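Excluded from the complex is one protein chain; the other protein chains are retained at their positions.
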Amino acid sequence: MADFPWRPPPWRLEKRAAPSAAMRIAAPLIAAAAMLATGFAIFAFLGREPLTALYMFFVEPLNSLYGVGELLLKATPLALCGLGLALGFTANVWNIGAEGQLTLGAICGGGVALFWSSELGRLALPVILLAGIAGGAAWAAIPALLRTRFNTSEILVSLMLVYIAQLLLAYLLRGAWRDPDGFGFPQSKAFDERIILPLLFDGQRASIAFPLMLALAALSWFFSSRLFAGYRMLVSGQAPAAAAYAGFSERRNVWLALMISGGAAGLAGVCEVVGPIGRLQTDISPGYGFAAIIVAFVGRLHPAGIVLAALLMSLLYLGGESVQLGLQLPAAVTGLFQGILLFYLLAADLFVGFRLRLAPRAVTSSA
Amino acid sequence: MNERPLAPRLVLRGITKRYPTTLANDNVDLRVGVGEIHALMGENGAGKSTLMKIVYGVTRPDAGSIEWEGSTVGIHSPAEARRLGVGMVFQHFALFETLSVAENIALALDERSTPAALAPRIRAVAERYGLPVDPQRLVHSMSVGERQRVEIVRCLLQSPKLLIMDEPTSVLTPQAVLQLFGTLRRLAGEGMSILYISHKLDEIRALCDSATVLRAGRVSGTVRPREESNASLARLMVGSDLDDQPPQPRQPGEVRLELNGYSMVPRDPFGTALRQIDLDVRSGEIVGIAGVSGNGQKELLAALSGEMIGPHSGSISLCGRRIDHLGAAHRRAFGLGFVPEERLGRGAVPAMSLSENALLTGARAGMVRHGLVRHRVARASARATIAAFKVKCGSEQSAAERLSGGNLQKFIVGREIRLAPKVMLVAQPTWGVDVGAAQLIHQSLIGLRDGGSAVLVISEELDELFTICDRIAVLTAGRLSAPQPRSQLTIEAVGLLMAGATQEVAHG
Partner (left out) sequence: MNAEFLIAIITGTVVAATPLIYAALGELVAERAGVLNLGVEGMMLVGALAAFAVSVRSGSLFAGYTAAICASMLLALLFAVLTLSLQTNQVATGLALTLFGLGLSAFAGRKFLGLPIEGLRPLSLPMLSDLPIAGPLLFRFDAAVYGSILLYFVVERVLNHSRVGLQLRAVGESPAIAHALGQPVMSTRYLAVLFGGATSGIAGAYLSTALTPMWVEGMSAGRGWIALALVVFATWKPLRVLLGAYLFGGVTILQLHAQGLGISVPSEILSMLPYAATIVVLVIICRDPKTILLNQPASLGKSFHPDA
């Protein structure tokens, strides 16, 4: 029975002898270039001068110190979430709910900021950050528990928890945590000056969260390459049967992966609310938790790559805002570019393991 | 036997097939008459499956000719083979577990019919040949013997003239074997030719009219099995004397591994349950467990290694300590070593380097300290393993998936042996491994034994077990026979135990 109507194409995918290291690094660059080319086409299609639009999207945001600050500012939560997620992905743990863990981090850290900042005095900021980490980790503990105890997919559970987390935040801000002088808006009182994250320099908004993130990136690299726990997670993701053979506990790996990514996302969330936002409000993240998934992949699941990818993604956000103002394009153009980038990356990734061969099908019987 | 003045059903002349690394078939002649049950015998790697791939159209020979009922033919595809009248029942059934018998057969037939339309035809064929099969039953609820009947019925529905059976009894109980033989005799009586591929001497002697024996790609003899003895057949298959340099027997020491009445039902609904396993392995001895896969080997290994811990009765002890509930890493800490059946994906992580793979089981051998990986120690250890076991690779940084099967197996065996385990488990130590590597692996296992370790080898290769083991037991359908000293056993006797054969088989 012929495989009709599918006919084998005139090109063939040939498996490489060994994964191409060159392609691993080139793939994100190729994907980025392809995204740019597509962006060119999109702007042209929308009736905007493409080169101007591309300039406005990718170059203009960085023209000032303030702009660079914004770049670092947005890259921080993206990288924090991305680092945690990447660790999970290498261990075959798919935490899709970073956005929810980010929200819980904001809630817990914000809660401490609202109610205990004066009592804690100088310890306030560290405690707030720790509370944020704990909140995110606790939210990630739910899918961890459900996966290890009840074999339930962490993808769907963590995702459902995103919606629940956002509703929880809305509930708190509509009721007990609402600013009585806030004209009825669902937001909390502004946080005291003393517990806002100190800025890197004046004239821009990036805070010490950025160097903190870099430190965590280094820590993440250390974890994966030097710690046995990191090795165990890597094996767990690449060859689960080998992990079982070696006696590496799958449970432990799942918990570790989720706790780390949850805590990182929680930290990202709390840094946003005691950073640029300065209060708790319903709108604390333009989808950082989801964009971080793209950051993780484009960054090749490697800390250095993730930091770079976070900067690129951050630029996409800034670019979106820039063309929204300058060219009256919807801000959603950012989401569009993000999706396109990921698609191109996945396609380019193919060439890490396979080579393209344009050859006519050899006419011999199958062996 | 029928002596009809008809052209023989199938004649192969001078069939030769070369692969990049081996000469699989070297000038092979074969002749199967009408209504004849002809055995194709040989050990693993002798060239049987290649020859069958040629007859069934999966592969083309490099030289030689095929004659079908007197005329020369070329068989270019399985569909063409089926059109000629060749039916094949594979060793590993191509059946979908979650579908019914009728649905499976509907998918496998060349004609497009619905399961509903096939059901009455299935029942008719089943009844005619005494192969009870219910078209509505789902395959996953069927025993192996029943599944084989489905495959046979599927073949029979296409009215073949030559039926090829590939190692049909490897997973059957004695009763199922009897039933199968009855069916095959019936079919032959009606004129169907049967090509029976096997290495089970007693069955062949009981069932087959004639036999072609392959050894290392060549025909080593064409005989009438009933006029031969098991010993003479075995000699044709294996060649040199079986007892080739038996290792020096040692005085075994204290019991290092002990199973007492161990029974376990696996979580996988398609697995084999272990029943009342009693076994002890002493220091300084190698115990072998024979048996074809599907009889509980996987489950026994996983229970011993710590990869499958679940509800069970009975106990497992390592050097006197109960290890039933300990995980794999823990058991390693107490001195258990293990070479698994699957190399890539289980014994080694394919994309990782050899030195990274050394870390898999070497954590307690100084490669990890205070939770930190000491890459230098791992690399040195990998290098030492590579040198000691003559592993052909680029370096310790080569990825595991780039090594040949034999070399990777040498590395894994070497890695485990160098950890000086008190008890060593080995599964299929030389499966898919070239002769040189196989020898080295055997020697190293004997060396391990001489150093005082207790070694347990589970293998489908009787030869191998007879080469290195001091005692041999047989695992059939989850039950273990009492191990007996090798000197008191013969290949035939063990083969009998594996087939669970009784007197009835021998007398047809």
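Order of writing sets the labels: A and B. Residues in every chain begin at 1.
The working rule: a residue touches a chain if its C-beta (ideal position, glycine included) is under 8 Å from a C-beta of that chain, and two chains touch if they have at least 3 such contacts.
Owing to the predicted nature of the structure, the values given are computational and were not obtained by experimental measurement.
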item	value
Chain not shown, its touching partners among those shown	A, B
Contacting the left-out chain in the complete assembly, out of A:43, A:177, A:290 or A:317	A:290
Selected from A:159, A:277 or A:315 as touching the chain missing from the view	A:159
Omitted-chain contact residue, chosen from B:107, B:309 or B:329	B:107
Missing-chain contacts mapped onto chain B	79, 94-99, 103, 106-108, 112, 114-115, 140, 267-269
Absent-chain interface as seen on chain A, which is shown	1-6, 8, 12-13, 15, 94, 96, 146, 150-153, 155-157, 159-161, 163-164, 167-168, 170-171, 174-175, 290-291, 293-294, 297, 330, 332-340, 342-343, 346-347, 349-350, 354
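In this section, only the chains that are shown with their structure count from here on.
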item	value
For the chain A and chain B complex, residues of the former touching the latter	1, 17-19, 225-229, 231, 235, 238-239, 241-242, 244-249, 364-367
Interfacial residue positions of chain B with respect to chain A in the complex	57-60, 76-77, 110, 305-307, 327-332, 338, 340, 342, 345-352, 356, 359-361, 363, 368, 371-373, 399, 402
